[in-house]
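With one protein chain held back, the other chains of the complex are shown just where they sit.
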Amino acid sequence: MAAPSMSFPRAVFAKLSPHPYLLRTLAPQPPSDAAASRTNGRAPHEARPVHIHTSSLSHAHGSALVRTGDTTVICGVRGEVLPVANIPQYRPQATQQQQQDDSHERADERGGLGRGELKDYDLLVPNIELATGCAPQFLPGVPPTTLAQTLSTRVYSLLHSCRVVDPKSLRIWYTPPTAVGDEMDTEEQQRQQEEADDGDDGPQLAAYWVLYIDLLFVSLDGNPFDAAWTAVMAALRDTKLPAVRWDPDRQAAVLQSYSQPTTTTTATAAAAVPGQDKNSVKTTPLPVAGLPVACTAAMFPEKEHGGESMAASAEATVGNRHWILLDPDRSEETLCSETITMVVDCSEGGETRIKSIEKQGGVVIGRELIRGFAGVAEKRWKEVRDAMQ
Amino acid sequence: MASTQHVLLSPAELAYLHAALSLTPPIRPDGRAPAQFRPLIAETGILPGTNGSARICFADGTEAIVGVKAEVERTRLADGATAGTEWEEGGSARGEGEDDDGGDKAGDSDWVGLTVEIPGYRDDDAGTAFLGAMLSEALLADGAFARRLWINRRFHWKLYLDILLISPPLSYPLPLLSLTTHLALLATRLPLLKSEGDEDPFFDDDWAAARHLYPRGSGSSRTTKESARPPVTLLVMAVGNNIIFDPAKEELAVADVALAVSVAEDTAVATSTAATMDLDDAAVPAARSLRLLSIRTIDPPSRLTPPGVPNAANSAYGATTAQNQPEARTAEAEAVEGVWRAPRGGAKPLVMAALVQKVLEKGGVADEVLDALDAVDLG
């Protein structure tokens, strides 16, 4: 009896047996001379193009919408003021020293005190929200899943280790006014000025800006970390914090509009944008150091591993082919257990600096692969940099 | 949610009820008239530790208790800082035009905290939040309630209303909770203020000197916007062409549309009409002038009821089973007389307008309810 021929359309095949399907497209059998490609038509080293739109939200101080393929993320950066009085473990001494050290370029090497403020006082608060129905397994009504928590933590630690935000730009100073009256003679004035120079009446740190970085995933089709990190960087570069002055009577920071003269501003110079409405608030762009870009790839094995021991899998890797799939989408992520993420920054003088390397899930990716991957990450950096302009 | 709780009625029972309620005049299961309310037991002053409390039992066994507590709170400015000694003239636009006294007396809807507790449901359940929102919306709709809570520029009363349904939610609890809240607010008394101006407030220790939140017998100083009575929310439903008040659980299960309407009494007009009426006939009570505060559609449980199967499609009655399943499923079966089908779509705008009119008409249901609550002794 002749066996019935079975032929399925591609989509059905992809759902029934995804692993062999992907394997067949990556390693086409000899009769076929198709190029190695993935099920979504991309080459293994091809990432999806990035589209970035900024300044789309009006209630956030900075915002960005990033789309890589079907993964869409919206990031909004909101600044709020944290008065120093509300910080339980505040240490004023450290910041006074830093004010004097501002002119020195030692901050980079030491990195100690500057980074301390951001981390100690929790001035950067990134959060990733996946429970928006972006994929069928992320429905609201449950607390954040492991994936959401891991992503938030990774973004948090990367933000702090890359030092893209300078705590100097988040400080809000307050200079108490010295009383100068007409009836006073010059001697009194001099005495008062000397007293003022003692440092007690100099500019005091009154408050900090706290940046709430909220990411909302509208749609998720694999590789959330890259998209999230790109959105964070784009939103931070787009952030414009309003110029404020500290009002001691109200114990609050008050916005300054163009019609009012500035008394004390933040340490960075206020940029007056020409053509602004007379009554609108003055804003200063947040200075962001560098442009670190994340690049993720997943490792697809020829044979499906199934919970073997380390020794067994080590043997298995010898005759087992592997493919590195850059920017994996959701179906590929489910088939691959090992991933590598590299964060590079090529903006400082054209040389590539590796900011972070993370590798988890398996034993295949070794030193040579990682070295080669740095080149791939560089190319990705250029793509993202071009998309940001 | 209580309204969507599955009512354990079979399609035959539902069809019967629907047919009975669609007649003119409608025949209700307990024989009431369409606008007749069930008797209720109401009492106030049951919780000695509160500023005001009330308890109402409906005839179907549902019972609710409301306790009102008031605490003095420092007034906050819009930016979150507390009000200092200098008050900047900000505040909402609501009360500006109508206040004669100096200073901005406009209150904040934050000054009222309302919590609803229904046994068996979490307090952040969607249905409970809906009930709480409806009740607080009615209370704050005239925008002037918070003015009663004003002490001076730096302090105000924060009122906590705790609404508890004691019995399990056998029927939609909204009218019960609303009537109990109304009574409790009427019974609420705030201590008499003895301090003056903007200093830290202190009050008279004598509870007998405490004045009511809603004083009886409105004075002339009240502005037209403030009603001297708290609002009342009524549940009204329509079946066919009939409008039915105070629906029982079974009646609600066959409703075509159900609305919750909040009304309050407008006293300034009432007192003037009372004055003219006194000359004519003192025995006739002044008809209340009502204000419409809020309306919400309630999703009736009739949409979740199982449909009946007409004999033609019922294989037990000889229907052929050779029918192709997919066609039978998508084919729109015509409504067979006597076979229950859950209502689809919404309500015609005219029907809804008629419902609202019925609630608001003079001498109608709302007046009756307010009269009945008036008669409760506030102790």
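Descriptive notes on the structure:
Each chain gets a letter, A and B, in the order it is written, and its residues are counted from 1.
Convention: a residue touches a chain if its C-beta (ideal position, glycine included) is under 8 Å from a C-beta of that chain, and two chains touch if they have at least 3 such contacts.
The working rule: contacts and distances are computed from a predicted model.
One subunit of the complex is not drawn; among "NADH-ubiquinone oxidoreductase chain 5", "3-ketoacyl-CoA synthase", "Vacuolar protein sorting-associated protein 33B" or "3' exoribonuclease family, domain 1-domain-containing protein", its UniProt record names it "3' exoribonuclease family, domain 1-domain-containing protein". Considering B:9, B:68, B:179 or B:263, the position touching the chain not shown turns out to be B:263 (whole complex).
The chain not shown here is touched by just one of A:80, A:348 or A:386, and that residue is A:80.
Here the missing chain is touched by one residue of B:27, B:126 or B:312, and it is B:126. In the full complex, chain B touches the hidden chain at residues 1, 6, 78-81, 88-94, 108-110, 124-127, 129-130, 132-133, 137, 141-143, 225, 259, 263, 266, 289-299, 303-307, 329-330, 342, 344-349, 352-353, 356-357, 360.
Against the chain not shown here, chain A presents residues 57-60, 63, 70, 72, 74, 76-83, 85-88, 121-123, 125-127, 129, 132-136, 139-141, 143-144, 148-149, 152-153, 156, 210, 212, 214, 216, 218-221, 242, 244, 247, 250, 252-257, 259-260, 277, 279-281, 330.
In this section, only the chains that are shown with their structure count from here on.
Chain geometry summary: the mean Cα position of chain A and that of chain B are 49 Å apart.
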